[in-house]
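What you see is the complex with one protein chain gone and the rest in place.
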Amino acid sequence: MIKIRNKKILRTLAGKAYRGNLRQNLMMILSIAMTAFLITVAFSLGISYYKTVTRRNLASEGMKFDISLPEPTDEQIQKAREADGVKYAGLAVKCAVAGSDDGTDRIRFYWADEICWEKQCRPAFAMWEGTYPEKENEIMLSLRALSELGIERPKTGMEIPLTWSSLSADSGRDDCETVFYLTGWFEEYGSHNNGYISKAFYGRTGVKQTDITNGILYISLENPLYSSAYVKKLGKQIGLVGNQVIYSDPLLLAKFVRLAAGILFLTVMTLVSGALFVYNIFYISVAREIRHYGQYKTIGMTVSQMKKYLLWQIFWNVLPGILAGLSLGYAAALRAVPYMLGALSGEAGMRQAVAFPPLLPVLASVVTLLAVWSGCRQLLEKTARLTPVEAVRFHESVRQRKTERRTKEFGMFQMARWNIFRSRKRFVVSAASLCMVIIVFLVVSVILQQNSAKAILNKQYSYDARILNTKLRDEQEHVGITEELAEQISGLDGVKTVRKMYSQEVQYNYADTYKIMRDYMEAVYDLPLMSEGQLEENLAVWKNRSPGDETYPGQGQGRLAGIDEAEFDALNKQAGGNLDREAFFRGEGAIAFGFLSVSTESLVGKELSFQVYGQPQERSVEVKWSGDGIKTPVYFTNDVMPDLVVCEELFRELAAVPILELLDIDYREAFNTAADQAISEVLEHHDDLKLSTKMEDYELLYENELRLRVIGGSLCAVLVVLTFLNYGNMMAVSIQSRRRELAAMQSIGMTRSQQKIMMAAEGFHYALIAGGISLAVGLPLSYLISAAVNTYHTPYRLSILPNLLFFAALSAFCCLIPVALYRFLLRGRLIELLRE
Amino acid sequence: MEILKCEGVRKVYGSGGNQVTALDGIDLSVNRGEFVAILGASGSGKSTLLHILGSVDKPTAGKVIIDGTDLSKLNQTQAAIFRRRKVGLVYQFYNLIPILTARKNILMPLSLDKKTPNQEYFDKVVKSLGIADKLDAVPNQLSGGQQQRVAIARSLIYRPALLLADEPTGNLDQKNSKEVIDMLKLSNRNLEQTILLITHDEKVAMEAERIITMEDGRIIRDTRKR
Partner (left out) sequence: MEILSARKLKKYYGEGDSLVKALDGVDLSVEQGEFVAVVGSSGSGKSTLLHMLGGLDVPTSGSVRAAGHELSKLSENELAVFRRRKIGFVFQDYNLLPLLNVYENIVLPTQLDGRKPDRAFVEELLKRLGLADKQEALPGCLSGGQQQRVAIARALAAKPAILLADEPTGNLDTRTSQEVLGLLKAANEYDSQTIVMITHNPEIAQLAGRIIRIEDGKIYNNPNQRRENMQVKV
């Protein structure tokens, strides 16, 4: 069998068929290109974001590592290096500084051990040259440092005279002058000013690796996506002492999940849309050509020959489609990605890198091919295997209607329904692509809502404006906010309520209160940021404190606060209404808020006695409620002692001088700049008072919100275009193939208007069905996805109006497109249509 | 009673040198209840005449009046409604709507007018055409002859003034052909349906009681059987 000739004939036949089906093929190229385009941009965005964040870390630290341990002992270093999951651990010690006195442009001298230098410093450099210093007077400096020293073209062996002082605690910071010899230079990403010196020099400075803030062990992990649990475990393995804590990013995993979720969603949506579109077009082509396929089969084309014949045509679409999509994606990414990065990372002005590694086009091509493959595969198989008789007799499978007793009448809407269900495949594909775009819009609208400036601010701020008595921290008697001022503020336009909070420092007596507070205190000192032995130390200080002792840190100081009804209601809202309002305002007791959310349950029911600042005798108060789960209203807290919050009346009783700590102001309408302005004017001469408003942060967040809107909007726009191309194409073909039938119907008396109504009705049904399914699938999906990417933990909210408008517009298009196509395709006079 | 009148009907296509005269002055009168065959070879103009009578095409000159309505006065929509109610059309191919059952195809004209069918009349027509047991089948499940019978039933459902049939048996074998012609004759006799049958086949034309022969766009003979 001469196979070679075999192939050529198939390619020739495929070529002719391809040219004869040009419009559909162009559509397929377009859809493949759009798919490749979206995927390229999505991937580029993901990779760029990842790289940007990574680079940001490099820039801020100057080193490439995952977590770090400050002031490590040799033993700890050893243990770290042996610990599970640690790739390597490098030690760097800051041992001296050189340069100007005001501290701004000082060069920091680091000694880095071999591992640190090779594996963690060098990768963080943009470039480097030379060798690591060995002799005592050798040094390696950054280009920036060199240029500030006036050296633009460094050479090895150059003499660099510097005045430096050791950072050792013992050395007393004397200046030394030394002539250093340059062994190399480097360029950093950040704005550090680091210099590297030899081990010998390090020894000379007398700094120890365990000196506070000087020595750091940089740890690179096997799995860069570490969890907090792992870090905790590692800490135990290494054996942390004193105040030591492993520095890590607790949100790392969460952030990564968010990014991955977002990119995955985009990719999947694009893939599915692309596959649907490709399938639809392929199906149309097949349906048109199927009689010819039957003829080929009749005269003896085998299944594999048929497949090759079809595959050639698909290939001629895939190649230009992917190339076009990748190129356009690349061009778009160059502009779009930096823009998007600004919004996603929430920091403007960060140097943003557009990543386009060679792997990316390969990956994008693979995913696009996957879309095409899943769109074509099944149909390809089926078509190739069609028997000639089936092919020649091809009718899109008509649904059997069950026996009907009565001869009922039927109208345009009913016929429209029959028409769209005529071909199950076509219906499913078109409905699915409509659903896709509605769901994406839904999800995007929810995410935008979540990340809107207003939503975030409403979550983060419990007030619209706050006036803080800043001097109260240091001067216990400073009356910054007077009652008159409070009155004045509440009288302002737009102000709804002014919540007052008084507070005063109190001193707990060790003898009386320690027994009661024991459980609470042990819980506090169990917190990770507390070090071993600190509890005992502080207790000792507290115990020995005599009344009137003003030393700080004094231990045993707490805060007493008094609130009015408005503030209480705000707290009670957080507590779900479980606090007893009447009892509170009868002065029966206090709510105790623990330090850093440590539970105060153990204090409930107990009576705490204390000395209020400025008052000689002891007072006491029963803790009636625990403030667990509620954010403490008190701004100035004292040390680790719980905050006690009582009603205003009781506060006035206990404290000699009721001093207002702050006023929380609620507006009638949030984000009222006029009100902000009014308050600001009232406070003009009050230098001791600080005004903070929700609106302050609004600008920045709003810019973010806008960027996200643009991204979300663009994504939706592209998908909408894709969908309507698909829909329009499908409708055009459907109407075209029914020309004869429509003409026959006209000949028996159906008016053109009736036929147009039928077309619109078809579109209407599509929109309705797609809408129903989208709602059922989209609502839970939007909940899941928004939860996965919810950075600020804002509540889930569906903005109904935009979605409704979108759906209305979509439905309108669904109805209008078939009518427009009808008018175009059935232009001619009836007689011409019949004559075809 | 006169149900169809043509006066000087002409149809010309194209212009100048390419001009084709499909109909060259047709004068015709048909009374209610007649069964007329229009016989002619291809190119004789018989199909053109049919289209004009069915208000699907407009004559270049001349008048056509069916059941008192002057066709030239109808706009597109009115012509469609006219076709629905007054004229039944049966073609050689592509008569039925593939996604509808036979029953629904037959009832189509009524549904377009949102009228309820007269069950008795429906049953009568369906029975006399012998398709009562095929009502729930879709067209591609029926043979050619059965499809034509369904098409005829549809054209009769509104009791049109005129039933125009264009080569209704062209695609059928002898047995089915005979059936279809017999059905037409039956509806002509029992339902007093006026029928105009276009054909190129003399044997088919002989079944009618009046044969109008056309050639080159003109009527050359108009004979009645006795």
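Order of writing sets the chain letters: A and B. Residues in each chain are counted from 1.
The criterion applied here is as follows: a contact is a pair of C-beta atoms (placed from the backbone, for glycine too) under 8 Å apart; a residue touches a chain by one contact, two chains touch by 3 or more.
Predicted model only: the values in this text are computed from it and were never measured.
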Inset, instruction - From the listed residues A:Thr298, A:Gln460 or A:Asn544, report the one that touches the chain absent from this view. - result: A:Thr298
Legend entry - Touching residues on subunit B - with respect to the absent chain: 141, 143-145, 172-176
Legend entry - Residues in subunit A touching the chain absent from view: 1-6, 9, 13, 16-17, 20, 292, 295-305, 385, 387-389
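Note that in this section only the chains that are shown with their structure count from here on.
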Legend entry - Centre-of-Cα separation between subunit B and subunit A, whole angstrom: 71
Legend entry - Residues of subunit B defined as touching subunit A within the complex: 51, 54, 56-57, 76-77, 80-85, 88-89, 91, 94-101, 103-104, 107-112, 114-117, 119, 122, 136, 138, 140, 154-155
Legend entry - Partner subunit B, residues of subunit A touching it in the complex: 395, 398-401, 403-404, 407, 409-411, 418-419, 422, 740-741, 744-754, 829-831, 834
